[in-house]
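One protein chain omitted, others in place.
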Amino acid sequence: MSDTEPVRIDDARWDRIVELVGDSANVCYQCGVCTAICPWGLFGTAGPNVRLLMRNAQLGLDDDKATEEALWLCTTCGACEEFCPRAVPVTDVIVGLRSLAFEERRAPERLEGVLWSLYENGNPDGFPPSGRMAWAADLDLSPASPSSDCLVYFGSAACYDPRLQRIGRAFRRVLQAAEVNFGVLEDEPDSGDVVRLVGEQGYLEECIHANLKTLEASGVHEIVTLSPHDYDMFKRIYPEHGGAFRVFHATEYVAQLVAHEALGFAEDKPQRALYHDPCYLGRHHDVYDAPRQVLGAMPGLELVEFADSRENALCCGGGGARMWLETKAGERFSDLRVQEAKELGIDLIITSCPYCIQMFEDSVRSLRVEGIEVRDVVEMAGAWGPHVPRQPPNIYEVCDFE
Amino acid sequence: MRTVVTVKVVPKSEEVSIDTVTMTLDREGARNELNRPDKNAIEMALQLTETHEGEVILLSMGPPLFEEHLRVGIGMGAHDAVLLSDRRFAGADTLPTSRALAEGIRRIGDVDLVLCGEESSDSATGQVPPGIAEWLGWPQLTYVTELRLLDDGRLAGKRDLSGGHEWIAVSLPAVVSVSLGCNSPRFPDFRRTRWAEKNLELKIWSADDLEVDPAELGIAGSPTIVDGVRQAPAPERRRERLEGPTRQVAARLAEHLRQFLRPEA
Partner (left out) sequence: MSDSTAATAPVAEHECAEHECLVLLEHEKGRLVNVSLEILGQARRMADLRGDEVVGLILGEHTKDLAREALAYGADRALCANSPLLAQYTSDGHAHVVGEILAQRRPNIVLFGATHNGRDVAGRLAVRLRTGLTADVTALEVEPESGLLIGEVPGFGGGILALVKCPERRPQMATVRPGIFEALEPGEPRGEIEPVTVTLTADMIRSEVLEVEEVERIDLTRAPVIVAVGGGAGGDLEPIERLAELLGGAVGATRVAVDNGWISRDHQIGQTGVSVRPKVCVCAGISGAVQFTCGVAGAETVIAIDSDPQAAMFDHADYGVVGDLFEVLNAVNKLLAEEESVASDGHEIPQAGTGGETEKGAVRATSAGLDT
């Protein structure tokens, strides 16, 4: 935009943007805290000008290069929302603008393939749908039914990535130790989190409606997810389309078991570890304490906090569909976290999101940092001798699941 | 410009099995999807309409279950769809299949261009596109990765060769087969798909609607027969470790690689 040329506003386009973004952008008063707090700022000028993006959304302008690039850099970590003095839901604006870009085929081409894979194979990476539960073939998992205590939803990443399958196995070990009668969906569909973040509306609705039918047919009332992204979908997005389930993240569920002494940890081993708050568990849903309570109950485990933790936690960089978009070396958030662990001399990073785990392990590999391990809270629980400390008659009579 | 894109709905390859009692193919348990190269063909047709006005009509031969997938093609942006559906088409090899599709194209009428995926993932013959061209008496271009309409009205197509590529021009009407993965097929707009479900009647034609002797269709019209099927060795990786001194291992590896030493056509 030059100094001498006036900006032309296209009313029709403005209307369309308002339609997609709703009232989200209205109350922004352009203070710029969002731009200041955006983690992209850690890499100098590499990042998006969020304030400008909001201004353009208010004016119905979105066709300048800065907005285009910024749109797809966003990981939807929510730092901007957390600190916005007017509580503007910035990520909703971003997703709304992405919808428009997607409609007009201005989205990164790679994401079209990801969506086709979700539609044809039920996962974003082109793996065959028939193989989704193959990893669990020897685990004898029960199909979800009205008599199940809860439904465990693994999610696409945890089903197809051999590294992440260990989390599913660990969770089963923990739940079995606590004598929880859980069920699974034999034909588990994808929750649609990537579809939403890409901004694709039409298929998202199809997806949610079909999944709600599947969930209702299973007869369960409680869903426990391994991924905070699936948690966000089932807890926040699905209810907008119907369906009434109680939704827990695995760490919340295990924390309740621990709090009511339905689960304890028999091992006692000295270990220092850092805990990383995933964006979709922490900032988006304020679940900071549950994972810390679970870890705190493990004898010998000493938890250290990152310099930026809880509301200030640095995003791993995998959200916002960025798992499928390339991030330049030297601009990866997860690298910073791994480097911090190295500087602190701590060789274990614990987190509770499959994307975070993939991002951190990727950083460990590409930075060639020897010896730093990454684990999920659930994996830790599975390895710490989970058992029932005393025999409650029925956990549902003892525990107060809200 | 009117473009017809021939489309096939195929079972997911990994879900097809052999019935060990009858020794025949069991497709019943498999999920279906749009044949992948056909999506590239639909995308190519839609891209042509972005620069040159026209309509894209999908044409397929198969049972009613194909309809849902044709609507997904409409969701991508195609304007209409025709399904040739009749028990008498069943069991066809590529000769009567290409014949039926050619007659369908004739009946649609005023067609300037036919685009096809290079081959289908099930039988993988790649023979239907040149077959259609021959039945219609039209020029053909196969294994095309890019298309351009020239100012003189001809169509230019890019074909890969070993070590490079060529551009060939043909006059329209013509039949073109499109290589798998040559473009990124747009994701369907499911709101359009849902609209199509309620508002767009797909044309369903039977053998009677085509001008062809039924004896030339289906099994009766097929010169080839399948005389037995078997499961190929599992597509799982072999995971075989090659051990021994380096020279030995290198010789084993060379066994697998030497066939590529001379460039192929």
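Every chain is named by a letter (A and B) in the order it is written, and numbering of its residues begins at 1.
Heads up, the rule we're going with is that contacts are C-beta pairs under 8 Å (C-beta built on N, C-alpha and C of every residue); 3 or more make two chains touch, one makes a residue touch a chain.
The structure displayed is predicted, hence computed values, not measured ones.
**Q** In the whole complex, not just what's shown, which of A:H241, A:K269 or A:R365 touches the removed chain?
**A** Residue touching the chain left out of view: A:R365.
**Q** Pick from A:M323, A:C353 or A:I372: which residue touches the chain that isn't shown?
**A** Here the residue in touch with the unshown chain is A:M323.
**Q** Taking the entire complex into account, which one of A:G44, A:P162 or A:G371 touches the absent chain?
**A** Going through A:G44, A:P162 or A:G371 one by one, A:P162 is the residue touching the chain not shown.
**Q** Even though one chain is hidden, which residues of subunit A still touch it in the full complex?
**A** 110, 125-127, 160-163, 323-326, 329, 358, 361-362, 365-366, 368
**Q** Just checking the interface: what residues of subunit B touch the absent partner chain?
**A** These residues of subunit B touch the chain that is not shown: 11, 13-14, 16, 18, 25, 93-95, 98-99, 121-131, 133-143, 156, 159-171, 181, 222-233, 235, 237-242, 246-247, 249-254, 256-265.
Quick note on the criterion: only the chains that are shown with their structure count from here on.
**Q** Per the centroid of Cα atoms for each chain, what is the distance between subunit A and subunit B, given in Å?
**A** One centre to the other, that is 38 Å.
**Q** Could you pull out which subunit A residues touch subunit B in their complex?
**A** 103, 105, 109, 112-113, 115-116, 119-120, 128-131, 200-203, 205-206
**Q** State the interface residues of subunit B toward subunit A in the complex, per the touch definition above.
**A** 12, 14-15, 31, 33, 39, 75, 184-194
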